[in-house]
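Quick one: the structure is below, and I'll ask about it shortly.
Every protein chain except one is present and positioned as in the full complex.
Right after this comes chain A.
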């Protein structure tokens, strides 16, 4: 699956003898042009916007180019709780998605190996939610978990929830939504690694006096690290910037706003473009730092 490529590092490419060929460069040209146009240009524009200052005699929403680095200090002081909350929510959702997806992927990729048909059927079921827009699915969850819904009224009836408590609008609902929406992104890369897992290593582990739990911890988990790394990245990165689940129109509330919602509000409602741009840059930088540390520490190069 395409997701497996996500975790590939450069170790394999290093072994290939380097040859400079004009044809290769020519073939790379469209890709380079595409990236210049659609990745680099907006990035530079965003960076410039983040340093803009309000126009002296302009209306609200009119800014001119400057080097106002105070924008960054300003947004960090204003929105630090949102930034922290975003990464906290993303982290919890990633861990939860991993906990739910690993057994699922193991079942599809290892246990179901004897039945290839069932295997593909289950994979289709994992992907099936993608056939419906995730906005609609998240809205559906809002309905299902609303105060008048069957689930919540039943929980209140058996006194598992306080009569005046809500579920939608709470941090728990946002984390629930994030976890739900990103489970397929976690399951698919896990499946691709587990599907190739050589069971003879597990046999060798048990032959060498390792209890099944030990085999899982010392052999299965390390060997499925490429999938775990790819899955967690595919979940954590978009979840940290997500603004749908936490939106007040969906599962979020005033106490559960994430950085994505703040950026959206600053761009579209408050028209404070420099603040929104600065927040975006901060989000991107922090994610890059976290991801590079994580990938370095996971050390999956030799398994690929």
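The working rule: contacts are C-beta pairs under 8 Å (C-beta built on N, C-alpha and C of every residue); 3 or more make two chains touch, one makes a residue touch a chain; residues count from 1.
Going forward, contacts and distances are computed from a predicted model.
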item: Omitted chain, identified by the protein name its UniProt record gives, among "Carboxypeptidase regulatory-like domain-containing protein", "Na+/H+ antiporter subunit E", "NADH dehydrogenase subunit F" or "Spermidine/putrescine import ATP-binding protein PotA"; value: "Spermidine/putrescine import ATP-binding protein PotA"
item: Residue of A:70, A:214 or A:255 in touch with the missing chain, whole complex considered; value: A:214
item: Selected from A:133, A:206 or A:292 as touching the chain missing from the view; value: A:206
item: Touching the absent chain when the full complex is considered, from A:88, A:129, A:222 or A:238; value: A:222
item: Interface with the unshown chain - residue positions in chain A; value: 198, 200-201, 203-212, 214, 218-219, 222-223, 225, 302-303
